[in-house]
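Before anything else, here's the structure in question.
Heads up, one of the protein chains got dropped from this complex, but the rest are sitting where they should.
Chain naming follows the written order as A, B and C, and within any one chain the residues start at number 1.
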Amino acid sequence: MFVSRRQIRFADVDPAGIVFYPRYFEMINATVEDWFEHIGYGFGQMIRRDGYGVPLATIEVDFKRPSELDDWLDFTLDVTAMGGSSIQAAITARCKDEIRLIARPVLVFVKLEATRPVRIPDALRQKIEAYQRGQS
Amino acid sequence: MFVSRRQIRFADVDPAGIVFYPRYFEMINATVEDWFEHIGYGFGQMIRRDGYGVPLATIEVDFKRPSELDDWLDFTLDVTAMGGSSIQAAITARCKDEIRLIARPVLVFVKLEATRPVRIPDALRQKIEAYQRGQS
Amino acid sequence: MFVSRRQIRFADVDPAGIVFYPRYFEMINATVEDWFEHIGYGFGQMIRRDGYGVPLATIEVDFKRPSELDDWLDFTLDVTAMGGSSIQAAITARCKDEIRLIARPVLVFVKLEATRPVRIPDALRQKIEAYQRGQS
Partner (left out) sequence: MFVSRRQIRFADVDPAGIVFYPRYFEMINATVEDWFEHIGYGFGQMIRRDGYGVPLATIEVDFKRPSELDDWLDFTLDVTAMGGSSIQAAITARCKDEIRLIARPVLVFVKLEATRPVRIPDALRQKIEAYQRGQS
């Protein structure tokens, strides 16, 4: 099962002693990056070799509880829907069993030179569907 | 009228040549910070002198069009609702007349040592209401 | 005379209430970017149009005094030497008249596809020399 773990470090924490929220979006982005690697299509291949990208169309985030220095967070990712060129996901960050945030991004698969949505290639669709079925 | 302007710099742009979205959240955060300064209650006073903070409860962002190196973005902020301890806002980023994103954060006013919502003090409520009426 | 001004914001400050030093390097980088724009060869042209870059070979930084939230810093840049493909600079950040840091970067002019130093083109050399003579 896919989990992206990271520890809250000094760089992530604001003067109030809790995570500075733009840092959460770097963690969310890194979770997406780790997840593509997990299903077998890392950003090195996707972006540099193949010229695709996955910018965000929308995102909704519900911040449940603050996180502090040294907390370990586990980020999990569910694919909630896949369209022709879009992927809807739910990313949950937990510290032990406490939910810290739930993010619902919609990623769009694009050809980078055009920044225009393109159909998700079949090989990648199959990897995502395998993940949805719990087979990766 | 309140506008927070900033230019997209090299640090903001990803290998695909467009704004790396966690950077947008730093810009959104800076817009909120500039806006509190604009209405007369800057973070220096709020956080350091008075021990309050305004963490996010939720945020929704709709990314309309990508932004590129050297684009100048104008961020505006509307207060769409104010509760006992929460402030709902709509932040719009435009490049010239093109909308690049609309963010809808809900900020919660908290006492920092407790990280618990507290009622927005009357002096601040009046500043926010004056802004909503177009008087600041 | 070239000055790049910026205000220390919440995002720049660590839990100890002073600038988190990696943020200074973003400011130093932005100063270099602003300076190239000032002398007439912005990063949009240099990097995106012409395929050049200016990575660091070395940097030395002397942190004189800490900076705090809301401080306004003035960054100035002197070109202390120019070689075939390298530019030595001294960047000083001041708050009012107090020096906060002095950074001494050595930039190398490279062709991006090769990441190999190339001779600084004459048109750019002349812009840099004009700046050194105080004519831009």
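Here, contacts are C-beta pairs under 8 Å (C-beta built on N, C-alpha and C of every residue); 3 or more make two chains touch, one makes a residue touch a chain.
Not measured: the values here are computed from a predicted model.
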Hidden partner interface residues of subunit A, rising order: 9-11, 17, 26, 29-30, 33, 42-44, 47-48, 69-70
Footprint left on subunit B by the chain that the document does not show: 10-11, 13-17, 20, 22, 69
Listed in rising order, the subunit C residues that touch the chain left out are 15-18, 20-23, 25-26, 28-29, 47-48, 53, 55-63, 66, 112, 115
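Here is the rule we use: only the chains that are shown with their structure count from here on.
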From the mean C-alpha coordinate of subunit B to that of subunit C, what's the distance rounded to whole Å? 28
Among all residues of subunit A, which ones touch two or more of the remaining chains? 15-17, 20, 22
